[in-house]
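Heads up, this is only part of the complex; the chains shown haven't been moved.
Lettered A and B in written order, each chain numbered from 1.
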Amino acid sequence: LSIEKQFEGFRAHLEDSNSLRDRIRAVAVEMESVTRILYSNLLLVHQSLPISEVLEKAARQIEVLKGHYGRLAEILLECPGQYYRYHGDWRSETQTAVSLLAFLHWLETGNLLKHEEAEKKLGLGVSEFGLDIEDYLIGICFMSNELPRYVVNQVTAGDYDSPRKVLKFLTDLHAAFRMLNLRNDFLRKKFDGMKYDLRRVEEVFYDVKIRGLAPVDTAEEHSMQT
Amino acid sequence: GSSKKPRTLMVDSAMQDGFAKYAEYLNELNDKRERIVKASRDVTINSKKVIFQVHRISRGNKEEVLATAENDLANVTKQYMSKLVKELQGTDFWKLRRAYTFGVQEYVEAATLCNFCKTGTLLNLSEINASLLPLSDPSMEPLQINVLDYILGIADLTGELMRLAIGRISDGEVEYAKKICSFVRDIYRELTLLVPIMEDNADMKKKMETMLQSVVKIENACYSVHVRGSEYIPLLGTNDPDFSLFGAADFEP
């Protein structure tokens, strides 16, 4: 009898944990869908849509995304201490989200989106459910991959000052990453790729400079905003 | 200084029109597929539960356990298979097969397992299909499980029959186990001839290997009880080995 009772408990436990994972995955699917739309909005920046408009469109999606993180946080509250049991189910979505938020933030302020800022934007960090640091760093690497394309299209559209600004930003970012002692893992591989982004931006800067298209140096002392 | 000219201003509207149409088509298709996948997953999970229920059979509780299993199966049919039936019609049967095949296979497995336990025979595809007919709207072409899904389900059935046979021997029901053995051998032999002419038969080839292992496991179990029993025929001075000595039934009053 006593054994039976215990196993009845186990039966309930197993079914609960299966349904929990199903619910988490359902949220992750929706996150994935929002980040796609967000990315779609962001892409317009390559077609020279004014940044203010891009930011505005994005703002709405970020709210939706935040909502999803809220739902995820609620689900995780039901199983305290099991964050990392399910972490793999929303990891890659979070990395993409960070990359998009960081790009938007850079467009807006010219600065790197910090870890706490990213957490705040996603509504994380209040409970035990925070933004994993490796996920944050990978997201930043993904963001760097978008910059060469941005610079090429900006120059084509006649903005000859952007290469300098992007180059400055990317050089600093690269230098900061070099401080880390990375293991031979996914993050290291992504960071290795950043070198090529840097080089491409330099080439564009060189192209603009050598033709005398870049604005005079005094411009540097003014604002970073477009 | 910026002289930007947004590239998107001159959108190709003919293109947009076409894609609006494609988007609608894809949205409908994807939604339907999503509904079918969910229904199929429900069918799978609940058919598995039916199978687990059948395995709760013991010597004394057979009718009772099977009644519950059949009832559960009827619920699967009514609650979940009906959803599949409602979504699918015409070209969907093949177009969306991948979205529902696993559910249907598991359903076939559960239905044929219940039927075997009850009647000792193989529930035919036409019988299963007939039982699905009442679920569908008479104006629509009704869902008919295809031969491939049926065969794939039968292949998995043999694994469950193996589990059942081992359990039955434990309960002293050796004749039952022998019947399973001969039944599974027949299925294996028939499928041997069908596998090479099935389409996409990579899965099925793997299942055949597992099936052969199941056959051998049952044969070994029958062998073991036979040899053991044969030893005591002279010992007991009877020609009917007392297999009832096996199993839990015996030592508890």
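Here is the rule we use: contacts are C-beta pairs under 8 Å (C-beta built on N, C-alpha and C of every residue); 3 or more make two chains touch, one makes a residue touch a chain.
The structure presented is a predicted model; accordingly, all values stated were derived computationally and were not measured.
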Across the whole complex, what number of copies goes with each label? A x6, B x2
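Criterion: only the chains that are shown with their structure count from here on.
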Roughly how far is chain A from chain B, going centre to centre by Cα mean, in whole Å? 44
